[in-house]
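One protein chain is absent from this view; the other protein chains keep their places.
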Amino acid sequence: MVLNLDGTKPIYIQISEWLENEILNGNFESEQKIYSQYQLADIFTINPATAAKGLNLLADEQILYKRRGLGMFVAPDAKDMILAKRKNQTLKRLVEELVLEAWRLKVSKQELIEMIHSINTGEAGE
Amino acid sequence: MTVIECKEVTKILGGTKALDHFSCRIEGDKITGLIGRNGAGKTTLLKLIAGYWRETAGSIEVFSERPFNNLLVSANVIFIQNEMDFPTALNLKELLEVMAGFYQNWDRALAERLFEYFSFSPLQHYKGLSKGMKSTFNMIVGLSARAPLTIFDEPTTGMDAAVREDFYRALLKEYLAHPRSIILSSHHLDEIEDLLEDILLIKQGQELLHLPMSDVKEWAVALEGKVSLVHEWIQNREVLYTKSTGFHQSAAVRNDFTEAELQQLRLEGVRISPVKASDLCIYLTRDSEGGIDDVFNKG
Amino acid sequence: MMSLTKVRLWDVVKQQYRYKLKGYIQVFMSMVVLQVLALIFSLNGVGNAGASGGLLNVNTSYFSADFVLAFTMLWGFITAILITTKAYSNDDFIFVTNRLSSHLSNVLFLVTASILGGLTTILSTFLLKVIVFLFKSDVYLASSADLAAPMTLLVGVSSASLYILLLCSLGYLVGTLIQWSKLFAVLLPAVFVGGLLLNALSGEAGILAVLYAFFMTESSFPLFFLKVVCTSVVLFWGAFGLSNRLEVRP
Partner (left out) sequence: MGIVVVLILFVIVGGVLWLVTKLLNSNNVHKRGRYAYTRRVRMVFGGYLAILIVSLLLNTLLPVKGLNQLEKVDRKELTSEGIVLYDDALAGQVDEKFLREKWNFDYKGEKLSIASSTATYQSAPIVVERKEQNDGKIEAGFYMTKSSMNGLDITQYVQLPELDLIRDKLLLSNSPINEIRFSQFTNVFAVRQFTGDRLFSHNSTFEEGQWIFYLKVPKDLKLETSGLSLQYVGG
């Protein structure tokens, strides 16, 4: 796993997203101990403080929780929280950008929705 | 725990102020990047910290002592620079032995392994090494010394990309295993930014910026859009950089926008993107307003 | 936080001294080369006396290690200047040091160099003797110098070493002066040669004559020892004091 180091996104955010992906992929189950800041630093060759910031970001969102002296653990409902968050934030932001771009390109709402439909045909057929 | 504290430090070299009322405070066990252009005073600052030079005015303290001519500072600081004056009579192996005698925390095993890994031969002499090999050897010395304050001044000069990678990795692993205060000076911020916890930006002998690396990316923001639009938004703001191409203008400004303002910007069709840390440093440390284009546009 | 290393001056000096014996080893190479060269020059004898009668012409050559000692003294002088130059003194700052420890270890090194120089100088007399004995001489006249008496050897080695040390300390001061200002590199030889010329012209006994009288005509070893050691200490001290005006390293 290599981080996207093009510099446009702060590394600690990339770290937290990577951890979320690991949880979504099932590499970390609930109640399982997750990488420490030092392990993360070692894996990605980044400063441990940066890694810690990525971890703390997830802790703040309660996707991870701290056990004193033991480290960070995956919260029981971490997966759901991540999915919800991605829906609310990531997807929403993407849609925002999509709409803005459509507006700039003078694509009407109708047209846009049709485009979305055409991509989603596979799912619609189910 | 403060490792280095500079208060209004001035150092005059050859009639010019290499450092001009420079103040900063560096906390312990952090990797700090010292970034600045050539001649900004990086090396001068480092030499003052290492106790090689005497400050002209102001006060500088390392481990709460004045570093100049100070045995405690000398024993606890290793200063790695480009051309190390290693004694010419000794070969590389002997140099490492001598260093081991001087630095109490010296890790012989580590030095040995790195020495082997980078395929040095014991009978080689430092003077006979290529520039890149010299830097690599310096790096071995700097890491193996395990000095509580480890200073690397432009450590990767002449190293090829693979060795640079190895160096950063080795530095980080050493730091993880034995945390210590490290100062890395470089003008390749791109390469080292991931390693850094803090960044200290220096310009014309003065501290320009000193903040955690993770804040640097949010410190400024780049706007891109129609000239008139962008121009309106950047008025009364701290503009770091602007460039216009035809109808479009891009600008880097200090990020003091509110969330609402950003939303508004997006709606108006202004592209917002973060400013890369290395670009930010270039903008900030630029000596003159404008850029190289202005030189050509004058005509 | 890594705990700070506590260091004592004397430990650092010892460490630096050990390092210098190794790191400055090339000066001993030049010493051997110079002594061999001096021995070759000495094969012609330091003095020659010839006399002839009606039936017998005699030619007496005097041999001694005077040349060797003179060369070794100069070697000490120049070596001491050399180790004050940046090429050498900057080496110290790779390692743990402050100015005092750097100076002290330099002095220890020069003392060691002087002793080794004195020892080899005195011993070289015997090599010279063997060479002359084997290849040069018809007849070999005995003299007090033939005795490898322990006491004579001891006095010889000590006093030769002291002479070298004297020149070392002078060189160290001169070197430090030159580090202080490059002007001295021109000024000192000019004053030296000029002074000698002036003395020669005016027929006065110059500073060299005074020094000669002070050191070389001293016939009591303890007094000689005292004179040299005191002078060396003063010269070294002067160099220390002077270098306090310098940056630790440029």
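Lettered A, B and C in written order, each chain numbered from 1.
The rule we apply is simple: a residue touches a chain if its C-beta (ideal position, glycine included) is under 8 Å from a C-beta of that chain, and two chains touch if they have at least 3 such contacts.
Being a predicted model, the structure only gives us computed values, none of them experimental.
Give me the visible chains that the unshown chain touches, in label order.
Touched by the chain not displayed, across the whole complex: B, C.
Among C:Val130, C:Ala190 or C:Val233, which one touches the chain that has been omitted from the display?
The missing chain is touched by C:Val130.
Which residue from C:Thr79, C:Ser105 or C:Thr231 sits in contact with the chain not drawn here?
Touching the chain that is not displayed is residue C:Thr79.
Based on the whole complex, identify which of C:Ala65, C:Ile94 or C:Val107 touches the chain you can't see.
With C:Ala65, C:Ile94 or C:Val107 as choices, the missing chain is touched by C:Ala65.
At which residues does chain C meet the chain that is not included here?
Touch set of chain C with respect to the missing chain: 22, 25-37, 45-47, 49, 51, 53-66, 68-71, 74-75, 78-79, 82, 120-130, 132-133, 136-146, 148, 152, 155-156, 159-160, 162-163, 193, 196-197, 200, 216-221, 224.
In the complete complex, the non-displayed chain touches which residues of chain B?
Contacting residues on chain B, toward the hidden partner: 88-91, 93-94, 122-125, 127-128.
One rule holds in what follows: only the chains that are shown with their structure count from here on.
What is the shape of the graph in which nodes denote protein chains and edges denote touching chain pairs (line, ring, star, complete, other)?
Its topology is that of a line.
Out of every possible chain pairing, name the one holding the most C-beta contact pairs.
So the chains sharing the most C-beta contacts are B-C.
Any idea how many Å lie between the Cα centroids of chain A and chain B?
31
Between chain B and chain C, what's the gap in Å when you average each chain's C-alpha atoms?
Those two chain centres are 48 Å apart.
I'd like the Å distance between the centres of chain A and chain C, where a centre is the mean of that chain's Cα atoms.
76
Could you pull out the residues of chain C that touch at least 2 other chains?
Touching at least two other chains: none.
Among the residues of chain B, pick out those that touch two or more other chains and give their numbers.
Not one residue of chain B touches more than one other chain, so the list is empty.
Where on chain B does chain C make contact in their complex?
Result: residues 1, 28-29, 51-54, 63, 68-72, 74-76, 84-90, 94, 98-99, 101-105, 146, 148, 178-180 of chain B touch chain C.
Sort out for me which residues of chain A touch chain B in the complex.
Within the complex, chain A contacts chain B at residues 5-12, 38, 41-42, 44-50, 53, 96, 100, 104.
Contact residues on chain B for chain A in the complex?
Residues of chain B touching chain A: 30-31, 168-169, 172-173, 175-176, 190, 193-197, 212-214, 217-218, 266-267, 269, 273-274, 276-278.
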